[in-house]
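The complex appears here without one of its protein chains, the remainder shown in place.
And then chain A:
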Amino acid sequence: MLARLGLPLSLLLLAALASLIIAIGVGSAQISPAQIWQVVMGNNMQGEGDALAHTMVIDLRLPRALSAFAVGGLLAVAGALMQVLLRNPLADPYVLGLSGGASIGALAAMLGGLGGLVISGSAFGGALLSTFLVFGLAHGSGGWTPSRLLLTGVVVAAGWGAVITLILALSPAERLPGMLYWLMGDLSYARTPWPPLLLLLATCVVLIPLGRSLNVLARGPQQAAALGVAVRPLEWCIYIAASLLTAAAVTTAGSIGFVGLVVPHMLRLLLGNDQRLILPACALAGGTLLVLADTLARTMIAPEQLPVGVITALLGVPTFLFLLYRSR
């Protein structure tokens, strides 16, 4: 049993480390893995070249790579949670209108000419507002069902979509590129990587003991209740956790589509459906995917950068379709 969990997770961990080394090494100036090792270990710091390497690794590339990793992991875990909560393979962190709400917050701040921290805070507020709006409306009179929650979310998201278009239409031309990049995901807004990274780690630690309950919940709420799961509290817990994770991810890097939908599915096709394995695997694989995608995004047409959301889709769509085609 432990071997069944250990092997895939170790492989994914190695892939994650490799992706981070690539992300730190590749760019306008190449840095070799040996140099990265020296810088990270903090020894042998003489000479101008080494000082430059130090600045690039510690101040520029490492924070950005770690931010990408955290955001990818958060989105993938949030997606896996939403799919269990809604028992619907099409669920992803954005389907419930979260990214729409966050986008409105961020775009409104940009429209007002505000920058930096205000954009992040406003995006976070928008995401939370959207969460409560959707949950409150889906609750309505009487209880909520997965299909009702999903439908409410999709409709609210469509409403946000219209407002986003409205804001874009009203915005002065010089602000448009920044807004469009934000909408497609952009890690150059990322500041310190630690809050999302710590959140990702904490979530994984909290979720692993809940994994078996999630496995049972995936078989339907009645079956889960009959097997001793306190269904309603668990569903609340998943909903709030997934919303927080998404809000944190969106706040760090704008709205990056696709990771939350595709990474959990890819892993389910490869590793089966035990949430105790899938959730930590999602954290690692989602992080790896986004680190690689961001590296491509900033190097492909350097010194210009591409929105990372474009790359995740271009990488993820064919891989996912291939796995789906091959599956039984």
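Note that in this section a contact is a pair of C-beta atoms (placed from the backbone, for glycine too) under 8 Å apart; a residue touches a chain by one contact, two chains touch by 3 or more; residues count from 1.
Operating definition for what follows: contacts and distances are computed from a predicted model.
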Query = Which protein name, taken from UniProt, belongs to the chain you can't see among "ABC transporter ATP-binding protein", "Gluconate 2-dehydrogenase subunit 3 family protein", "ATP synthase gamma chain" or "NADH-quinone oxidoreductase subunit J"?
reply = "ABC transporter ATP-binding protein"
Sole residue of A:L90, A:L198 or A:L227 that reaches the chain not shown, by the stated touch rule = A:L227
Key: Hidden-chain contact residue, picked from the options A:L183, A:V216 or A:M266   = A:V216
Note = Touching the unshown chain, chain A contributes residues 1-2, 84, 87-89, 209-210, 212-213, 215-216, 218-220, 222-223, 225-230, 268, 273-274, 276, 328
